[in-house]
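Only one protein chain is missing; all other protein chains are in place.
Naming follows writing order (A and B), and every chain is counted from residue 1.
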Amino acid sequence: MARAVTNNRKALNTAIAWSIGLVIFFPILWTILTSFKTEAQAISNPPVFLFFDWTLENYAVVQERSNYMRFLWNSVFIAGGSTILGLIIAVPAAWSMAFVPSRRTKDILLWMLSTKMLPAVGVLYPIYLLFIKMGLLDTRLGLTIVLMLINLPIIIWMLYTYFKEIPGEILEAARMDGASLPKEIIYVLTPMAVPGIASTLLLNFILAWNEAFWTLNLTAAKAAPLTAFIASYSSPEGLFYAKLSAASTMAIAPILIMGWFSQKQLVRGLTFGAVK
Amino acid sequence: MGSITLKKVSKSFGDVEVIPPLDLEINDGEFVVFVGPSGCGKSTLLRLIAGLEDLTSGAIEIDGSDATDATPAKRGLAMVFQSYALYPHMSVRKNINFPLKMAGMDPAEANKRIDAAAKVLNLTDYLDRRPGQLSGGQRQRVAIGRAIVREPSAFLFDEPLSNLDAALRVNMRLEICDLHKTLATTMIYVTHDQVEAMTMADKIVVLHDGYIEQVGSPLELYESPVNKFVAGFIGSPKMNFVSGASAKKRDADSIGIRPEHLTVSADAGEWEGIVGVSEHLGSDTFLHVKLSDGSMINVRASGELKAAYGQKIFLSPQEDKVHRFDAQGLTI
Partner (left out) sequence: MATQQSRSAARLMMAPAVILLLGWMLVPLTMTLWFSFRKYLPLRGGDLGWAGFDNYTRFIGSSAFWPSVQATLVIVGGVLIITIVLGIILALLLDQPMWGQGIVRILVIAPFFVMPTVSALVWKNMFMDPVNGLFAYVWKFFGATPVEWLSQASMQSIVMIVSWQWLPFATLILLTAVQSLDSEQLEAAEMDGASFMSRFWYLILPHLARAITIVVLIQTIFLLSIFAEIFVTTGGAFGTKTLSYLIFQRVLESQNVGLGSAGGVYAIILANIVAIFLMRIVGKNLDA
């Protein structure tokens, strides 16, 4: 792999890549910067980039106006709950598919994936009705279940691809050593698959965090997560750029920070376990 | 305790019959080697005994009681895998401890056993390392350690030395033999390498296409193979097969003669040939001789023999060492 590359060439690569990276990142950077401006500076002409009067006022206003912490907690509960619930159901299923494959395994896997293609709007009203009947409308529990179900195929698929990398002989060794099936999964498979499971967990947490169809349509005041919090800024308050930016920053910050700290697992997870 | 009996055991994967019904008796304390070319069903047979695969039909008895439907855990057997199958996330100590932990053994007793096993296997200094930090031979010993602490009624080895380099393989071969003498426990050992089979086994089971070709001690197989396949498989270098006039003369369809049972002469003998490559090992010299009819004969001669490339040479088989085969390849 290592090929001698002149420093000039490397500098050129660096310059191009950094420019493109910054262009792609710019909307996020701009949002974060704007959140610290006053409303007047936020729409000033020409725009100011760094040299403005930094203020935290917008954050205070946003928190006061919409009780950010409650939305945040709902998001954490729903995204975390659905991911963990999904894992509990998916680990045994993925074990079965990876280590005891049958002729139908691949069909089942593709079928599961295809349930994700069902257009959500097509079943929105029935789900809505069922939720009313079961008292799940605008509850965190209800949303947790729905998000678990829509992400379950992806969780299973990812775990399946990670499990398949683990040599079957090691699990057979555990069986020879007297481990029962649950022990085989808890003591041998799971610890060996930790990186894969972590990636799966992270990616699905993000997908659930950002999910914006069911969270918008099945919640009102009580269980609304950050997607709904931010949607409430769509108009006409959206014209107050600084406050919109502050709210946006607050909605994406937890995930951005999490992403920063777990880059390796995340990058692995982002490929959905599909490419090595 | 460690006798294993296979009764009419067969295995099919779908429509493919990997192992036709076979019977086999393994006595307590025996070192049994399953040997055969790859794809002969030897590993499958071992996995059937281990309980990692279901029998299609037949029964397996361990120590006189039926174990056909028992889970691997219940059979009281330990297995050493080709890839060692160590748990990469556990230290050596925890690896060896795992079967004891699964059996719910008291930690103090478990530690005593682990330390004893580590001492036998020279692993004492490595108990806190992870498998990834060990050499191939050390990993192999950990796998063996994991097997012996359980004090199983029999050990199963699935080509355990095939991932080691040649020198280490010889060492480990001796260690395993040593272990067998010390523990006196039944061992079933699968290999495709007939040298391992010959050097280690009390009893060799030669498998070919799922069938047992012959069962016997190494010397029995060497001296009186029942058919051409066993004759050709056991012994190194391989037995030479000759058909035609020389076979007719001895009332056979073909005859076999081992390289070490040929007499070399410069001026007279049954067969005349031209010396091709000769390999001088010091102790022996291997000659590849091309006979006048174009067939190749391998000769194992003494180390002092000097033969030049292209030199004319005469070979004669030692009459009492000639194996005769009929048209079906069976020994006459």
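Observations, loosely collected:
Just so we're on the same page, a contact is a pair of C-beta atoms (placed from the backbone, for glycine too) under 8 Å apart; a residue touches a chain by one contact, two chains touch by 3 or more.
This structure is a prediction, so every number in the text was calculated from the model and none was measured.
Contact with the chain not shown here comes from a single listed residue; of A:83, A:144, A:227 or A:265, that residue is A:227. Panel shows chain B; residues 51-54, 71 of it touch the chain omitted from the view. Considering the complete assembly, chain A touches the hidden chain via residues 1, 3, 5, 9-11, 13-14, 16-18, 20-22, 24-25, 27-28, 30-31, 34, 43, 45-47, 89-90, 92-93, 95-97, 99-100, 102, 106, 108, 110, 112-127, 129-130, 149, 152-153, 156, 168, 181, 206, 209-210, 212-213, 216-217, 226-227, 230-231, 233-234, 238-239, 241, 244-245, 248, 251-252, 255-256, 259-260, 263, 266-267, 270-272, 274-276.
As a working rule, only the chains that are shown with their structure count from here on.
Chain A and chain B have Cα centroids separated by 54 Å. Residues 50, 52, 71-73, 77-79, 81-83, 85-89, 98-99, 102-103, 146, 150 of chain B touch chain A in their complex. Residues of chain A that touch chain B in their complex: 167, 169-170, 172-180, 183, 187-188, 191-192, 194.
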